[in-house]
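Note that this complex is displayed minus one protein chain, with the remaining chains in position.
After this line comes chain A, so read on.
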Amino acid sequence: MSARWRLGLGLLWLIVALAGLSIVTSTTAFSEPRRALAIESANCQPLNSAGTATGSRKIVGFPFSAPPKMPRTASTIRCDFTRDFATGEIGGAALLIPSFADSITIEVNGERVAFAQLYMMRNLRYSSFPAFAPALRDVLHEGRNHFRITLSALPGHSVALDRVFIGPEDELRPYYHARWFAAAVLPTVVVGGEIALAVVLALIWVARRREAEFGWLAATLALAAVRGSVMIPDFGFAGIDLPFWNLLAVWEAAAGLMFCAALARAPSPTLRLFAAAPLVLTILYVLSPAIGMIPMLVRAAMALVVLYLGLANWVLIRAAANGNRDALIVVPGIILLSGFVLWDLTSILDPGFSRVFLARAAYSGFLLAVAGLMTLRFVRAMRELDSTAVALSVRVAEAEAELRATYDELRARREAEAINRERARLMRDLHDGIGGELASMLALADAPAPRTQEIARHARAALTDMRLIIGSLEDYGGDLSLALVAWRERAEPQLRAAGLRLVWSVDDVPPLEKFGPAQVLDVLRIVQEAVTNVIKHAGASYVRIETSADADRIAVAICDDGADFSPGSGGSGLANMRMRADRLAGRLTMRHIGGETRIVLDLPRRGPASGDRSASVP
């Protein structure tokens, strides 16, 4: 099922629910007992405030409503009618008046059986209530009975009376309950719902400021709740029978309009201007010096409400037509609400007999639509979140795999490079040392008169070099003194054979960084070369190896008491040593002080700045 179909089906359900709700509400509110029980007319006569008749009696058909004759005086009207009762009817007889205005007194055979007044309970909701007089058996008697209904209205109000039903109590009571439910209970229940929903929406809005529609809806609902609550005091604007809070309807409509605009993503400045209008009206209301202006203001407020509702409908429908699904879902709700609001307004404007306001009840329908919208949004958000999570995890996995592949490749390449470099180094070392010695040995052995002493010398040199290479491959952990000690093991017999004393002044030195086989070999070869030079040329009696260290350098010194080591005597050897020192980022110096030749290799503790680093990894 495609998303379009799902939306259509959901919308259909919503419309069905809303239509059902409006039908149930209307029939509940306006259903009447069977017509056979109704008193269709009565003999009525207007009275003055003192209770004396001011006009002639005439037959008035029910229901009726009489606009006030004069705006400043209260109007009263008295209606009489009779009804015959059989003996069996008296027991369960009751009287029901579905609605009236403003107060009513019911007398049967001269006995008062009921008194009701709309404003007794500060009827802030401005609606009319039913009147019910059960258990009439004590005042009724067999045959003809006299009924008198006296109606009175506050100054400026209409007197109104619905049909009067007299019949079995069991039959009439459900109608009374239904009417009471629609006029009094339902609005109260809806107010509770409005408060709860206003709080929830306000919380949502606080958490998600950019979704302004929730904020506006919360405001709308809060205003509706305040307007509908009978418990809120009137702040001393008494004296006017239309409570101040009813003016909030305009604010409410304005907030509702803003909600629709936000939902339709059309919060234009013009709409904001419209929303500012209630302020003017309220100021006028509060400052209004003349009571007479109030009805005018109320009418203006009603006009504004109608205007706002119309605008809201227009904005939403236009957005829905442009493919805004949110608007599409709310449209049925707002149309339903608009219908009921119009109905209510006409019942205020028309001084009719019945004022059961249904807009508030229809509000639940509107809220149903909004709840549908919110659910849809929630579901959509969850789905988005899910798909985002899935997409994210997929992408993370991809990135991870890619990274791993790259890393593996890199590592393999690094390893290959390291191996190649190490191989190249070993080749070079073997070529420089052993290779040369072996070649010399071969040449000497092939000579017509083999020079065995020289062959032995070269063989020794080759072995020494090979041991140097092997020794350099060991892991000294950067400890130069350990490497030197290992060298000493091999070099000492050699020196002894040459009649030289080895003076060992190697102290512990801090470890060198990046001091791997290549570096060890370079250092050892420098030392070996220096010592070999001493053996060959210097005619010394001792060789002293020293180490010293400061904060960032480590020095190895090879000292002897032989002849001055002139640069010319060991040219290529010295160049070799310098080259190795450079490779180590070190410095090689040679001095002749106080009868002692001193070759010093100065090494940075941080190791060679760059170059073949991997070769330094053991």
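Assume contacts are C-beta pairs under 8 Å (C-beta built on N, C-alpha and C of every residue); 3 or more make two chains touch, one makes a residue touch a chain; residues count from 1.
Here is the rule we go by: contacts and distances are computed from a predicted model.
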Protein name (UniProt record) of the chain left out of view, among "Phenylacetic acid degradation protein PaaD", "Sugar ABC transporter permease", "DNA-binding NarL/FixJ family response regulator" or "Cytochrome c domain-containing protein": "DNA-binding NarL/FixJ family response regulator"
Sole contact to the chain not displayed, among A:506, A:555, A:574 or A:600: A:506
Contact residue for the chain not shown (choose from A:485, A:549 or A:585): A:485
Residue touching the undisplayed chain, where the options are A:467, A:553 or A:578: A:467
Chain A, residues in touch with the chain not shown (by the definition above): 459-460, 463, 466-467, 470-471, 474-475, 481-482, 484-486, 488-490, 493, 496-497, 504, 506, 508
